[in-house]
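Starting off with a structure, shown below.
A single protein chain has been omitted from the complex, and every remaining protein chain is retained in its original position.
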Amino acid sequence: MSVLNVEDLRVTYTTKGGDVPAVRGVSFSIDRGEVLGLAGESGCGKSTIAGAILRLHSPGTRIEGKLELEGEDVLSLKPGRLRAVRWTGASIVFQGALHALNPVQKIGDQIQEAIQVHGMATEKEAAVRAGALLEQVGLPPRRKNDYPHELSGGQKQRVMIAMALACSPTLVIADEPTTALDVMVQAQVLQLLRSLQHDLGLAMLFITHDLSVLVDVSDRLAIMYAGKIVEEGKANEVFHAPQHPYTAALAAAFPEIGDTRFRHKPAGLGGDPPDPQLIPSGCPFHPRCARAIDACRTVVPELWDAGADRRAACVHVAGAPSLDSVMS
Amino acid sequence: MKTEPAITAPEIQAPVLPPNKLTPRQLRWARRRRTLGRFWQQFRQSKMGMIGLAILIFYAGVAIFSIFASKGALDPTITTNGPRLAGPSLHYPLGTQIDGISVLSLTIEGARISLFVGLSAALISMLLGTLIGMWAGYKSSVHDAILMRITDVFLVLPWLALAIVLAAMFGQNFWIIIIIIGLTSWAGTARLVRAQVLSVKERTYIERSRALGASDAHVVIKHITPNLMPIIFANTILTIAIAILSESQLSFLGLGDPNAKSWGTLIEEAFNHGALTLHAWWWLMAPSISIVLVVLGFTMVGFAMDEIVNPRIRER
Partner (left out) sequence: MGTAKYLLGKLGQLFITLVLVLSLAFLLFRVWQPGDPVATWAKASGAKLNAEQLDQIRHEWGLDVPLPRQYVSYMGQMLTFNFGTSTILNPQESVSSMFWSRMAKSAILIVTSTFAAIAIGVLLGIYGGWKRQGKVDQASMGSSMVLYAMPEFVLGMIFILIFAATLHLFPVSLYESPIPKTGVAHWTDVINHMALPWLTLTLAYVGEFYLVMRSSLLDVLGEEYIALARAKGVREKYVLRKHAVPNALLPTITLVALSFGFILSGVITVELVFSYPGVGKLSVDALRQRDFAVLQATFVISVIAVLLANFIADLTYAYLDPRVRRA
């Protein structure tokens, strides 16, 4: 049974300068206990998906497609039911715990709030549970009386994780949880997330631009570019044997120590991701792609078979239809 | 065993620029023109800003007109044989005051005075505030501490109490009023400028510039000031609004220059001649509405500018 089922999700922001299609048809699903890593550069739409799952976007944003959380259609939930599902069905660990915590409220109270809002415990019980949650993420329970400014970046991130677990959700969405931290702390927090996910059997959607992080944490990997998924499959396989040129470039941008490929110079990818309002014709990646051919300018690729349990949106993969048939 | 990557990343080409026919100075000015153009495009979209600008252009026109029209039919110093304290009529669109002088001509004359005093005082305030703010922000902590203490004093001071004393001591000359207002209102600008300088100072290109041996003056002039210009400009517009209000308060208390009657002085005369009890509302309202409109104009333009120069990420 899938915890999260997304089909052809499209999210469009409405701004004064016109419509901005941030997500243009994304489909994936996450099973119980499974970790799906979602990677891509800034602006590819991955954080937008995170917000869409709990309908956190402003009223002007258009969300279309199918979004099912534990079988329930999120997009048609009434406000009361939506509020009930938030945090109990799925919770989010935000990035930049710098400003994600209310500066004038004790962190214990902020964790308790999640519990009490859903009527899961009395105030006293909630306080105890908050302390227990802090312990679970490696902080002494007495720190629940501290204010956010009295904690370090890494500690604040742990509080965010503790808060996300407060209502025992089935799905945890981690939106760039380690981006704002320095490397040593990053490693600790990742280790914590991994062990919690394993011990509690959580389903997780792990969003980041750092592909190397995802390989260790995820079971499956989905790579996003310009609002669409361009490759997906088993995490290890996608990273070490990428089928889509973009995935390869992304993987090559995060060298591992000891990997002889990168000994002489790190490989980078020139250019910038496209403006969502000015997406190139055909394959959106073709202006930056080293393997682009004429057809790439006109053919819009879909996720075709690219191997066992692998799909990629590129004309070069095995499962892509022959060019003649597509171009006619 | 690691496999070779499926592809290697494309080489990044160095961009080939067209041969440059423009000098650095011309380039700089071209860039400034472009920035101004962009700013104007954004400003045009602000309804509030455009309305404010319209009001200001109108009153600027009135003020300029008054420079040429002070002789002749609209000369307010000529007492006429007209009706005294008459309400608005065809001949006197804004009525007359106690000496029979047309309120309209007095108001037009007042536009020039009020606007001039407001602009000059704001200029002094802006210069003082910017200098002190920059000095405090850029220099060491001792300078900063002393200057900020002094700034706090002026920030906290009820400016009118000080202004009254200064005016009582140094007279009611037109220029003295300008100086007094300038001297009592610079503190807000100083605080703002200092905060900006502190944040810009930390940026890497400043560090780089100094590593290359740039002098303080060079860093300040070439790097820091350009960053501050937009914010100082927006702040100055709002300062002008406050200066005009301040001048009207001083004049209302009788401290205006009797030879250069600003709107505030007009209101003071009206009030002291009992316009209220005599129901001569036109004498009071013409200068009053003018003050409100002009201050509104500057405030609206200032707010619109502030939104462009200080964009904040806001919800919805």
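Going by the order they are written in, the chains are A and B; count residues from 1 in each one.
We adopt the following convention: a residue touches a chain if its C-beta (ideal position, glycine included) is under 8 Å from a C-beta of that chain, and two chains touch if they have at least 3 such contacts.
Model, not experiment: these values are computed from the prediction.
Although one chain is not drawn, the whole complex shows that of B:A60, B:I150 or B:A214 it is B:I150 that touches it. The chain that is not drawn here is touched, among residues B:V117, B:V219 or B:L245, by B:L245. For subunit B, the residues touching the chain absent from view are 149-150, 152-153, 155-162, 164-169, 188, 241, 245, 248-249, 252-255, 264, 267, 271, 276-277, 279, 281, 284, 288, 291-293, 295-296, 299-300, 312-316. By the touch criterion stated above, the residues of subunit A touching the omitted chain are 51, 54, 56, 83-88, 91-92, 94, 96, 99-105, 113-114, 117-118, 147, 149-150, 163.
To be clear about the criterion, only the chains that are shown with their structure count from here on.
The distance from the centre of subunit A to the centre of subunit B, with each centre set as the mean of the Cα atoms, comes to 48 Å.
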